[in-house]
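Encoded as structure tokens, here's the structure I'll be asking about.
With one protein chain held back, the other chains of the complex are shown just where they sit.
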Amino acid sequence: MNTKVKIAGVEFKNPVMTASGTFGSGMEYSEFVDLNRLGAVVTKGVANVPWEGNPTPRIAETYGGMLNAIGLQNPGIDVFVERDMPFLEKYDTRIIVNVCGKTVEDYLEVVERLGDTKADMLEINVSCPNVKEGAIAFGQKADSLYGITSAVKKKARQPVIMKLSPNVTDIAEMARAAEAAGADALSMINTLTGMKIDVHKRKFVLANRTGGLSGPAVKPVAVRMVYQAAQAVKIPIIGMGGIANAEDALEFLLAGATAVAVGAMNFVNPYTTVEVVDGIEEYMEKYGIEDIRSLIGSVE
Amino acid sequence: MNTKVKIAGVEFKNPVMTASGTFGSGMEYSEFVDLNRLGAVVTKGVANVPWEGNPTPRIAETYGGMLNAIGLQNPGIDVFVERDMPFLEKYDTRIIVNVCGKTVEDYLEVVERLGDTKADMLEINVSCPNVKEGAIAFGQKADSLYGITSAVKKKARQPVIMKLSPNVTDIAEMARAAEAAGADALSMINTLTGMKIDVHKRKFVLANRTGGLSGPAVKPVAVRMVYQAAQAVKIPIIGMGGIANAEDALEFLLAGATAVAVGAMNFVNPYTTVEVVDGIEEYMEKYGIEDIRSLIGSVE
Amino acid sequence: MGQKKTEAKVLYQQEIADGIFDMWMETDLAQTAKAGQFLSVYPRNGGTLLPRPISICEADREAGRVRIVYRVAGKGTAELSGYHVNRKVNVLGNLGNGFPLDAAEGKRVFLTGGGIGIPPMLQLAKDLRQEGKAESVAVIVGYRDHQLFLKEDLEKYARVYVATEDGSAGVKGNVMDAIAENGLEADVVMACGPMPMLRAMKRYAREKGIVAYISLEERMACGVGACLGCVCRTVEKDAHSHVHNARICTEGPVFLASDVDI
Partner (left out) sequence: MGQKKTEAKVLYQQEIADGIFDMWMETDLAQTAKAGQFLSVYPRNGGTLLPRPISICEADREAGRVRIVYRVAGKGTAELSGYHVNRKVNVLGNLGNGFPLDAAEGKRVFLTGGGIGIPPMLQLAKDLRQEGKAESVAVIVGYRDHQLFLKEDLEKYARVYVATEDGSAGVKGNVMDAIAENGLEADVVMACGPMPMLRAMKRYAREKGIVAYISLEERMACGVGACLGCVCRTVEKDAHSHVHNARICTEGPVFLASDVDI
């Protein structure tokens, strides 16, 4: 039984990854799961310099999901390369580094720094709804997405994944723009912009007012967008959005994703990632599926 | 204690309405709730001629919500005017008729027919994700939204509510386009386009493949969009999206909605609408709020 | 119709076949329950919101007790199957039209049930026996295997003929095989079961020139006719919808086989 998948020439032992920002740099969850069992660890977004992130509250619970407005707090590329990379390199799993920035130059600086590290792939975060400058601005207009993608591609030594925002009218158009600009793969969806109000205090629950919605609540939107994007482009897609178990993950594969990532549900059940890996194998066993790649986009 | 609100000169005894498509024309739920207690009944979308709608399955359950792909099945304007209007006229509640069409002409024909009925307002559905032609096509581009809105306004004898789609990059831009074209009010959100796949059958759950996501799962997105639209335009907004109780409804009012509508939750608890009416009054009582209008947009 | 959403109390629950659960609930909905009608049962966990439509298997109208026999098909029914005695459950009922008892008057009646379509046949057999207007009532039920749930209950009210897919009991095959094998004859058919069986019954009735009432299933949301989620194709324009769609939850679930396009 083959569970290996390939994205832009990089082979993954299985299609199960972690969604950026929900798994730190793997250290915290290594208490709960054997990182060696994951297809890849996708790190928390890292910028050229340390970011303080947003004030608290940064978290709000919603029905079947959560809102977060962390604001990409991160220690900066220096600490990341010195502390987090060596930790991840100890494991037999792929390392995908999520890159964030406020300006194109910010992104390029991080991308260059990562060029001579053991990072297997780069995921460019152009879709974080929680930071004022940069980020999502690049991810909501096809031409700006094209611009940042081609700029990154010129500098990147590793294959580039563009992480797309679901807060758009036409996800297929965005996917085509990234592909046209040379993106090696796409990941989707980032969070849907949402808001929660405390009606008793008559105040916004999040200090940032708006936050990013994730969790099982958004899964139907995520599956739809992965399907639409897969119909529109040839490059592989990493699907995510509310995956809580193997069946959820399989939905994304059938919709056209080559790999999947577990996000918010890590917070609900720290064992979710490995349970998904096991569950996918059981499913393949049950239905006599030899090669996981035969499932990709096979919905009818 | 005043719970009355006014939209485009029309007064409502309270801000609680039903969301189009979730309440039929009121007849079915009159078994469960006293329609006289509602601010308004918003009818199922009606077209110039009967529509068959989509094949089944038309319904799929999702975490904290549901997908529907009814496809605006309706008996057409003739039956509606002869059968459903007289039924609704028996009640002391406002009647808002939801209008759908495949072409501008379709919409205008229905709008004209309704001109000499007792309909208090018209809600123009330019955001149904489940029909190929018309509908959402008009609701996802600012210029087409402007076009249909001004065309409808020229013919309409009643105030016009434009029902906006959440499947857009910039809801504020859409809200401004509708306002600029003369819309008297906005209602939002219609459903988010979603998809569900049966991983065991490896088939789409809905015959239509995609459907509209509604229910508590989408509430954070709906509240955010109502807030953003309220910041962008001066015309009143009817807020909806996963309202299950008075607190949910109050979130929309605080975000800037002048009225709210209960949708999918009617299916979960047929008494939801009246429970929301009662709950809002209890809230006003508890916090000594004299006039409900003082709550509108009062979040800080 | 007197529909309402109410809180029922679980009185009894047991697994009577693999994945098939038998539950008695205390609710005054029992008083008006008709054979062929269904209840919408609401689970609570894991973000499930929509009710599960489950047909009424038996109603003790005097004692105010309703029995449902259902198959665990997903999260919602799995949760339901874990309910212990005295647990409160939200139910909406009684929904749908039910089978027309009058149509049995002076007739030889087949009650055919397949798999999880068998339960509604119990109350139907009970009512027909009570009314005693039918000339004869034969119950023909099709099972997957030897786990003949509800067979003994059915035998209290009518002669029961069994078919099993694996031949481990009764006639090997489906209800049609059991009818043929036993040389049974009828003037009226009342059926509930999987679509292939219902199509077979419709065909059978047409050939024999008799009437068949079939109970249909579809994914539902509201259960009361508002959402138009659970429609079936109709031969003529439906009086309510004015298109070739009828609401299974309201105009149905029981239809004259000749009226629907299945």
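Order of writing sets the chain letters: A, B and C. Residues in each chain are counted from 1.
Here is the rule we go by: a residue touches a chain if its C-beta (ideal position, glycine included) is under 8 Å from a C-beta of that chain, and two chains touch if they have at least 3 such contacts.
Source: prediction; values computed, not measured.
Seen in the complete assembly, the chain not on display touches A, B, C.
Of the options A:57, A:147, A:182 or A:297, the residue whose C-beta touches the omitted chain is A:57.
Residue A:65 is the one among A:15, A:39 or A:65 that touches the chain not shown. Within the complete assembly, residues 63-64, 216-217 of chain B touch the chain that is not shown.
Against the chain not shown here, chain A presents residues 21-24, 28-29, 31-32, 44, 50-53, 56-66, 68, 70, 73, 75-76, 79, 215-217, 264-271.
Taking the whole complex into account, chain C touches the unshown chain at residues 44-47.
Here is the rule we go by: only the chains that are shown with their structure count from here on.
Listed by label, the chains touching chain A and chain B alike are C. Geometrically, the chain at the heart of the complex, using CA-atom means, is B.
Between the chain pairs B-C and A-C, more C-beta pairs are in contact across B-C.
Relative to chain C, the most remote chain by averaged C-alpha coordinates is A.
Rounded to whole angstrom units, the spacing between the C-alpha centres of chain A and chain B is 33. Multi-chain contact residues of chain B, defined as those touching 2 or more other chains: 62-65, 215-217. The set of chain C residues that touch two or more partner chains comprises 47.
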